[in-house]
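Of the protein chains in this complex, all but one are displayed in their positions.
By written order: A, B and C. Residues from 1 in each chain.
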Amino acid sequence: MTKPFEFGTGIWAFGQFVDRYAADGYGPARTTRDMLETAAKVPDLVHLDINVPFATEGLPAIEVRTMLDDLGLKCRATTPHIYMREYAKGAFTNPDAATRGKVRARVEEAIEAARVLGASFVKFWPGQDGYDYPGQADYMQLWDYTIDGIREICSAHPDMQFAIEYKPKEPRVRMTLANAPKTLLAIQETGCDNLGIVMDFGHSLDAGESPTESLMMIHRYGKLVSAELNDNWREWDDDLPVASVHLFETMEYILALRSIGWEKPVLLDQFPFREDPVGAISRSIKTIQMLDEVCARINLAELAAAQSAQDALAAQAIFWNALLDSKRF
Amino acid sequence: MTKPFEFGTGIWAFGQFVDRYAADGYGPARTTRDMLETAAKVPDLVHLDINVPFATEGLPAIEVRTMLDDLGLKCRATTPHIYMREYAKGAFTNPDAATRGKVRARVEEAIEAARVLGASFVKFWPGQDGYDYPGQADYMQLWDYTIDGIREICSAHPDMQFAIEYKPKEPRVRMTLANAPKTLLAIQETGCDNLGIVMDFGHSLDAGESPTESLMMIHRYGKLVSAELNDNWREWDDDLPVASVHLFETMEYILALRSIGWEKPVLLDQFPFREDPVGAISRSIKTIQMLDEVCARINLAELAAAQSAQDALAAQAIFWNALLDSKRF
Amino acid sequence: MTKPFEFGTGIWAFGQFVDRYAADGYGPARTTRDMLETAAKVPDLVHLDINVPFATEGLPAIEVRTMLDDLGLKCRATTPHIYMREYAKGAFTNPDAATRGKVRARVEEAIEAARVLGASFVKFWPGQDGYDYPGQADYMQLWDYTIDGIREICSAHPDMQFAIEYKPKEPRVRMTLANAPKTLLAIQETGCDNLGIVMDFGHSLDAGESPTESLMMIHRYGKLVSAELNDNWREWDDDLPVASVHLFETMEYILALRSIGWEKPVLLDQFPFREDPVGAISRSIKTIQMLDEVCARINLAELAAAQSAQDALAAQAIFWNALLDSKRF
Partner (left out) sequence: MTKPFEFGTGIWAFGQFVDRYAADGYGPARTTRDMLETAAKVPDLVHLDINVPFATEGLPAIEVRTMLDDLGLKCRATTPHIYMREYAKGAFTNPDAATRGKVRARVEEAIEAARVLGASFVKFWPGQDGYDYPGQADYMQLWDYTIDGIREICSAHPDMQFAIEYKPKEPRVRMTLANAPKTLLAIQETGCDNLGIVMDFGHSLDAGESPTESLMMIHRYGKLVSAELNDNWREWDDDLPVASVHLFETMEYILALRSIGWEKPVLLDQFPFREDPVGAISRSIKTIQMLDEVCARINLAELAAAQSAQDALAAQAIFWNALLDSKRF
């Protein structure tokens, strides 16, 4: 019997969203306490990926730890803000050496917070590291800066686990750590054992991948640190609730998590711009729980036989029947 | 001989940008005066599309007019903010009737400002009007609300010119007025003569169109109110300088503007997140001026012959030779 | 109570496929009789869209009619081959006037066949009408040729129904009749009452549309002649079985067909390159029948309330619950 999934989400799901048009925000500003209290209202939500610095300026990590403990929440990861104004031209790849140095300081802050909060890993999300125009970049310089900057930090903290969240674009028009295999190559080049990957379903769709294939590839290389679900329309990181668009891709992803015995939390990376965040995150959790039951109904030997025979219609029928809990197909 | 193009831009190019990650902005906040003074530094830039309410809260339109006059600038259009927080679930299509009413009030404000500033038209940019998920929308209700809301305003102000700027997505995940032909149908349904289209090159690329085809189609229907240039990578409205990515598409667009005798300003819709805005807008103006000279070198009869014969290689050679000012091809 | 859907498919689903690589075909060549006999094996399949000339060269239409009658099949439409070698540079838009003339003759042949076979309409699929390169086309010339060519035929046969199947690309790199609203404008320009649209779900996805929105828009204009289902990955016309990728979009499409009281056949446009065609078409029919039952479970007033309130999570829950036949969400 498989253990039920545990769930987490980025704390940002409970914050104030802005975009380049609605610069006055989609709702009021929120303190860290507001955000945690809202998170605590989501049934079955326990884990949080928390940005550092915290939303409430100057709040000591130990106070956040107390809030978490009081609310029955856990910190799964900390994510340093290395994609704000100061890093608009890159964090690890910033052309200014002093700014690259500040990145290190900022990550150290997130490492410190991770220790206080009991986080399992520190996440690198180098959203400004890349380029915008054809002809603008010395791609191998960007690559070297990326490898060097990440290696330096990971080597300095061998007892901490780090993970890269790849994404093809946004906010940078094109990001250097764009997809799963490129990120695996980057990790190889750093030579660091304490560095893995945050595999985000939506980023993978946006990168033109089949998310389940990338999940399994990252697992093959022993680099799967976090598995994160959401959905989008394939062209942009819309951060919609799970299976809003891609049901079968989500089913095969959950099947894959089951197949590798994933017992760590499944995280949700959503931006519910126009929905109640408690409702939007709850929806995703309930959807995954339902699909997990659906997957439990699948006869894995039958599915393996259909897949090995490249019998696509038979494989489809297995998915449909499990979903409908019938022998319809 | 063709008159040289006049140039304008959205005033937002000189403001503070934010996005959902760099919520602290790509640079400091700017007052309306700051923005106008920066605009005035761009050689050959005269016209502005100005958002209403103004960046500086409470600033009377007449003062903006004085600033414009003093700086040698003109207001080409006003654009009411109907895509901020209050309109997150739509402006014309907002489910709340009271909010739809406020949209009208807000547009009236922009009409008033347009009169004081001497603008040629008021622009509708219904960026929040649409939907986010499959199954969420009653598409024909959204369509009816859009038609009705726009008709009501245009009918009430028959002496003012209005124009819709279409776009397929962002900030709404999917926008109702998504492309050129759909917007032409919407205009037909309103039955309003004082309603046309702002044709934005980048939005058209993002919508999967050939921008020149859409430009000519809109012109065919007598609905071309404004022609706007910029560039992107085809999947998102990156708002890069002109011809950063698509040189030949830009050349054929300029040729088309020449062919229809376009004497109104060419506007630039750019978001220079990481570049100096004066430099980024100047670059686009110089590029258009250069490409206008290139287009002047094209023998139109020869091009028409190649196009009529579907001789793609011959048409390409004409473009290359004009660009290089040679007989190379 | 709603009548159950009737089903049809393009006869090509039972033919030999080729592509530019597997030029030796994905299976053996097939005669018209082979194809019809295979079609007859698909449960609940009655209607066929039949290409003219027929696969078997020289076969008289009356013999095809006999085969259809004997097999219990009906001809829903005929589709003239106006996209083969001779029309590589366009059918209606071919630069050669003589070739444009031949198109008319070829369509007349399909009209004749339609009369003999008892088809409801003749389909135009101008897959070679468009362009390949930036700068190659005089877009308005292509548009005029398209309008003129189609008008000439429709006017000459006022008692026959015609329909355009739009598609954004393939085989031409870019096609002129690319999406729903553009095709509606083209139909308006022809001024012909006997001209409508074949609305193909997959072409609509490929055109960046929401298929249900386009379906309803075409219906709004009274131009819906045929509704066709299949699926793809949004970037190309993969012609996969129904709901292979987009379940919720398919559900809302079926709901929309129910809402307009669609009683004509639902056609399937599939290319089962690597699957048994009988299995692939049967799968789609069973999937639609199942989803039709799912849609019958939806409380339309509840859905309308959720949609009118832009309550996306509530609308989603209605879809999920209907699919699972539960109150899970």
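The rule we apply is simple: a residue touches a chain if its C-beta (ideal position, glycine included) is under 8 Å from a C-beta of that chain, and two chains touch if they have at least 3 such contacts.
What you see is a predicted model; the values in this text were computed from it and never measured.
Engineer: Who touches the missing chain here, A:117, A:184, A:229 or A:280?
Structural biologist: Looking across A:117, A:184, A:229 or A:280, the contact with the absent chain belongs to A:184.
Engineer: Where the complex has a chain not shown, which of C:235, C:276 or C:325 is the residue touching it?
Structural biologist: Once the missing chain is taken into account, the touching residue is C:235.
Engineer: Which subunit B residues would touch the chain omitted from the figure, given the whole complex?
Structural biologist: Given the touch definition above, subunit B has residues 233-234, 241, 244-248, 274-276, 279-280, 283, 286-287, 290, 310, 312-313, 316-317, 320, 323-324, 328-329 touching the missing chain.
Engineer: If the hidden chain were put back, which residues of subunit A would touch it?
Structural biologist: Its contact residues with the unshown chain are 89-90, 94-95, 131-141, 143, 168, 174, 178-179, 181-182, 184-185, 207-208, 210, 212-213, 216-217, 220, 246, 248-249, 251-252, 304, 307-310, 312, 315-316, 318-319.
Engineer: If the missing chain were put back, which residues of subunit C would it touch?
Structural biologist: 17-27, 83-85, 88-89, 127-128, 132-134, 169-171, 173-174, 233, 235-236, 238, 240, 244-245, 271, 273-274
To be clear about the criterion, only the chains that are shown with their structure count from here on.
Engineer: Let me check something: if the centre of a chain is the mean of its CA atoms, which chain is farthest from subunit C?
Structural biologist: So the farthest one, by centre of C-alpha atoms, is A.
Engineer: Give, as an integer number of Å, the spacing between the C-alpha centres of subunit B and subunit A.
Structural biologist: Each chain's C-alpha centroid was found; their separation is 35 Å.
Engineer: If you average the CA atoms of subunit A and of subunit C, how far apart do the two points sit, in angstrom?
Structural biologist: Spacing between the chain centres: roughly 40 Å.
Engineer: If I count partner chains per residue in subunit A, which residues reach a count of at least 2?
Structural biologist: 233, 244-245, 274
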